[in-house]
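Supplied in structure tokens, the structure appears directly below.
With one protein chain removed, the remaining protein chains of the complex are shown where they sit.
Here is subunit A:
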Amino acid sequence: MDSVQEEPPKKIIKTEPNEDEIKSKNGKIKEENEMKKVDVKEEISPTKDVKAECDGSAPASDVVVDKIDSLKTLGPFIAARDNSQNVVYFQDLPDICKTEPCMLGVDEAGRGPVLGPMVYGIAFCPLNRKQVLIDLGCADSKQLTEEKREFIFNEMNTSKTSRNCVGWSVELISPNVISTSMLRRSKCSLNEVSMTSAIELIKRAIEEGVNIAEVYVDTVGPPEKYQEKLKGIFPQFKITVAKKADSTYPIVSAASICAKVTRDTALKVWKFPEGIKLSSAKFGSGYPGDPVTKRFLSENLDMVFGFPRLVRFSWSTAENALTNKVFEMEFDEPDDQKPKYAGPKLTQFFKGAAKNGDVQRKTCRFFRERFLDSVTDF
């Protein structure tokens, strides 16, 4: 298990040397937002109502929502999907993105938490429309409050200016898929899972006809390797992979906001196929250090199945929470240790004939290979 993955991102931010720089930038953006807020106050109030409705009515809605046109429809859209499988949503792209050269930002949300989906998001807009993103308030999504992110997300999908030039797409990577990928016989690391998701989203954008010129990617790991990989796949684009790209490039912030809002909403509308009735307030942030999350993990145990599948079993936190609490489970081939060759040596077959055949009789191979044995006591 990669311990870095479970580090709360806040810590990483704090150790970042150029923090002051980021802050001052955010400060400016925030000031602008404040000014904007006054103008659009009247537009804000409906979104507040929307939010309340979205939280309350989500489980009741049986109508399948196929399009997300505001924050209000995001919840029902996610709630109607199978939360044990990945879900991709691609917003109708503005026509201008097919003709004008575009920049595309990629970011993720929910990499560290032991609960819920990890969400990958992309956002794109024409190179010359960067100002629209700044006007929307797209800045480091971790510095924005939840309400602010939701407001920006709603604006992106409702206001005419942004609908005309900003497109986005998200993939919800189910916690069930994360666990099963990481616990396969040939392990697939979380980095691989996330890179694949990012690449597939970019490919999808190309398929949909987005005229991509520049790609900006936020990364947790070393950027060089990732950048090289992306360049190999998409040689036609100018690709920039950077740490904290989220706070440097508004298009990455936009992607980040889409991803973060989607993840938060996914947790709010999470329906347990296990039949557990709990609101997302009872899960906590999902970070291993959060006491609410810790309590959730200790109180929702099943002796055989462990946790409900909201939990990422492959996290060491989840594993540790299970040891000595539930039945131990032994798999037929649980370890990826290199198998030692225990069979007879090839040379043995040549020796056998020459010497006096003192062969010890083993159980017939037929029975050994099939694990068959006679049982007299049961």
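Here is the rule we go by: contacts are C-beta pairs under 8 Å (C-beta built on N, C-alpha and C of every residue); 3 or more make two chains touch, one makes a residue touch a chain; residues count from 1.
One rule holds in what follows: contacts and distances are computed from a predicted model.
Chosen from "Orn/DAP/Arg decarboxylase 2 N-terminal domain-containing protein", "Translation initiation factor eIF2B subunit beta", "Ribonuclease H2 subunit C" or "Prefoldin", the protein name that UniProt gives for the omitted chain reads "Ribonuclease H2 subunit C". Residue in contact with the omitted chain (choice from A:Leu127, A:Ile233 or A:Leu372): A:Leu372. Here one chain is not drawn; of A:Lys67, A:Lys98, A:Arg184 or A:Lys203, the residue touching it is A:Arg184.
Although one chain is not drawn, its touching partners on subunit A can still be listed: residues 84-85, 176, 179-180, 182-185, 273-275, 302-306, 308-309, 312-314, 318, 322, 326-333, 366, 369-372.
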